[in-house]
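Removed: one protein chain of the complex. Kept in place: all other protein chains.
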Amino acid sequence: MKVKLGIVDTTFARYDMAKVAIEEIESMTSKVEIVRYTVPGVKDLPVAAKKLIEEEGCEIVIAFGMPGPEPIDKLCAHEASTGIIQAQLMTNKHIIECFVHEDEGKSVEELIAICEDRARKHARNALRLLFERDWLTRHAGQGLRQGHPDAGPLKH
Amino acid sequence: MKVKLGIVDTTFARYDMAKVAIEEIESMTSKVEIVRYTVPGVKDLPVAAKKLIEEEGCEIVIAFGMPGPEPIDKLCAHEASTGIIQAQLMTNKHIIECFVHEDEGKSVEELIAICEDRARKHARNALRLLFERDWLTRHAGQGLRQGHPDAGPLKH
Amino acid sequence: MKVKLGIVDTTFARYDMAKVAIEEIESMTSKVEIVRYTVPGVKDLPVAAKKLIEEEGCEIVIAFGMPGPEPIDKLCAHEASTGIIQAQLMTNKHIIECFVHEDEGKSVEELIAICEDRARKHARNALRLLFERDWLTRHAGQGLRQGHPDAGPLKH
Amino acid sequence: MKVKLGIVDTTFARYDMAKVAIEEIESMTSKVEIVRYTVPGVKDLPVAAKKLIEEEGCEIVIAFGMPGPEPIDKLCAHEASTGIIQAQLMTNKHIIECFVHEDEGKSVEELIAICEDRARKHARNALRLLFERDWLTRHAGQGLRQGHPDAGPLKH
Partner (left out) sequence: MKVKLGIVDTTFARYDMAKVAIEEIESMTSKVEIVRYTVPGVKDLPVAAKKLIEEEGCEIVIAFGMPGPEPIDKLCAHEASTGIIQAQLMTNKHIIECFVHEDEGKSVEELIAICEDRARKHARNALRLLFERDWLTRHAGQGLRQGHPDAGPLKH
């Protein structure tokens, strides 16, 4: 039986990161069944993720969001993040947050590149949490980044 | 049997957004029964929404509020938003937050236009979450906005 | 049998708002029995309110506090407010927050006037939530204020 | 049988406020048994207090901490305070927070005086919450302070 992997995302976001992640996951494994749930904005994500876990039986969820550039958008993202952490504690399942802030990139091209890189890498992280936890421990403290090149480990 | 849709709103707000949303909902479907609960201010909304879900059997709630322009008002809105997310996690039901900040519009006319547009669009979002989740997934990453024109998807 | 209405307040506050509220309530109805619980500061209010609801059987609570003018006082008030919202979600009962910030008034006279007006109006709000919810819905979106004159509804 | 009063404190703090509080309590009553639990820093206090309540049977807890002067220290204190309020709501017991910020005093002497005064007064507050709640209500709105002279009630 396949393991269910949930994807929650928003109509507010300006890029379809979930699509990128789904492609990545399907290219890497046939062991998961993807369940997708789209909501209006990032503040709707925590309960959507919790519903996928508790009502649909997902073992892990990835939450995609793209907060806008204004202070109010940053605050919404903070509230959503707090809720996503709470939802994890209530279910004992991981919900990987994959947010890209609209002001992270200096150009549309850069912003899209960040979205694609972060979505792909967090898709792989979700699979590792499910099937290959050793990989993560082997890379502990290695300064891995999603959306940007790895920072790498500190060197004397 | 009709699905119960809850509406919570405040006497603090300076525009009756709930009325706009109720008109929108009733023009679109006869499948829902609306239950309305008005409280003094935004900080009273989370428990009011939770009561509508747990004591009145609502399947979804829309929460309307209009925080004032001062820093203390912004903080109240943040506290209310945090509570609304928590209430969702405790009930596994969506509570769509529809707040308009009093300083979002440059004129009274603009502020009213924001209120009406956001109330209508979030009313439709509530119906989609109830009856037409596919619509939302088809519009994932499309930069939809409520209260303002859509931002649209990022384009190379 | 009377409905129990809880009042929690502090020794930190510099004005006895609870007394004003009790007078207001007793002048308006004989249907409620008031239970009062005084604690040192605002951060002690959330659990005091929850104890009144769960251990004393109160149907609703009003929480009075007067945070000081310093940033640390503002932060304490924020923490207390967050706890008050949480306590409501855990009990499904309203706890009306009636806080007056010490720097809200330009003079002692103005500050006292704010305290009295806010305490009275929130006492009435508590009674409406108990006995006359229709009143609140009839005043939805009307820009009602406590401690200050009503802002009124937005007008084209 | 004696009532158990818990004391949680830290090795991070630069003054032994718990010792002052214990002396104060023992000089005032023989009705309580004090249970002390020392942890590394303020963020360890919430669970320590909850453990004293749920695993040791304490009826009330006093939590002592001394956050440092940097912004990061202020944030730690905020997180700890939020957790202390949550722990109270989960147990329906009071946890009196007695924090002294390292930058509250202009000199070491002043800082120590604040520590001693606040520890003593909150020790008395804990006893009042246990045995003499009337005292607190008689002093509601009287502007009592801990660590500093009382502000007193507002006077026309």
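Note that the chains take the letters A, B, C and D in the order they are written out, and that residue 1 is the start of every chain.
In this text, a residue touches a chain if its C-beta (ideal position, glycine included) is under 8 Å from a C-beta of that chain, and two chains touch if they have at least 3 such contacts.
Not measured: the values here are computed from a predicted model.
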- Message: Under the definition given at the start, what are the shown partners of the omitted chain?
- Response: A, D
- Considering the complete complex, of A:D16, A:D73 or A:E97, the missing chain is touched by A:E97
- Task: Check each of D:D16, D:E33 or D:D117 against the chain that is not shown and name the one that touches it.
- Result: D:D16
- Sites on chain A contacted by the missing partner chain, in the whole complex: 78, 81-82, 84-86, 88-89, 92-97, 101, 122, 125, 129, 133, 136-137, 139-146, 151-156
- Message: Considering the whole complex, not just the chains shown, which residues of chain D touch the missing one?
- Response: 9-19, 36-40, 43-44, 46-48, 50-51, 54-55, 66, 68, 72, 75-76, 79-80, 82-83, 86-87, 90, 108-109, 111-112, 115
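Here, only the chains that are shown with their structure count from here on.
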- Stepping chain to touching chain, what's the minimum from chain B to chain D? 2
- Query: How would the chain C/chain D interface be labelled, same or different, where same requires over half of its residue numbers to be shared?
  - Reply: different
- Centre distance in Å when chain A and chain B are each reduced to the mean of their C-alpha atoms: 25
- Message: Averaging over Cα atoms per chain, report the distance between chain A and chain C in Å.
- Response: 41
- Note on the structure: Multi-partner residues in chain D (2 or more other chains touched) are none
